[in-house]
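Note sheet for the following structure.
Just one protein chain is left out here, and the rest sit where they should.
Our next item is chain A:
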Amino acid sequence: MSLTDKDKAAVKALWSRISKSADAIGADALSRMLVVYPQTKTYFSHWADLSSGSAQVKGHGKTIMGGVALAVAKIDDLTNGLLDLSEKHAFQIKVDPANFKILAHCLLLVIANLFPADFTPEAHVSMDKFLGNVALGISERYR
C-alpha cells in the first residue's frame, strides 16, 4: 500500500502540527507499549527502569521520534532513506518486525489522545500507511 501524493501531504501536514511535541509523543507511546504489550519489555531487559517517567523511557522515546522525523524527511524514498536504521535493527537490535505494528498503534493512539481535532480519519489512514511503510523500510535488511 504505497503512499500517494495525498498521503504524503497529509503526513507532512499532521507532522507540522505535532512535531513540537515529538519528544512527549515518543515517550508516551513507548511507555504505553511497555505497559499494554508487556512482551515488548523483553527488548529492554538491560534498562534499570522501565516505568513511564524514567529517563531511559523518555530518552528512547526521543530517539524513536528522531527516526520518525527522518522518515518524514525521506518520505519520497523510505527504503533508501532508512537503510542505516534498517541495518541497525536487522543486525544489532533484531526486533521481531511484528512489534513495529504494535509501536505504530501506540503512536497513532497517542497522537489521537493529544491532538484529537487534527487526527481525523483522513489523517489517520495516511499516517497508518506511512508507519506501515516505515516498518517495511526498517525491515528491509532483515533477510
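Quick note on the criterion: a residue touches a chain if its C-beta (ideal position, glycine included) is under 8 Å from a C-beta of that chain, and two chains touch if they have at least 3 such contacts; residues count from 1.
We adopt the following convention: contacts and distances are computed from a predicted model.
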item	value
Record-based protein name (UniProt) of the chain missing from this complex, from "DNA replication licensing factor MCM4", "Hemoglobin subunit beta-2-like", "Signal peptidase complex catalytic subunit SEC11" or "N-acetylglucosamine-6-phosphate deacetylase"	"Hemoglobin subunit beta-2-like"
Touching residues (missing chain, whole complex) on chain A	28, 31-32, 34-36, 52, 105, 108-110, 112-113, 116, 119-122, 124-125, 128
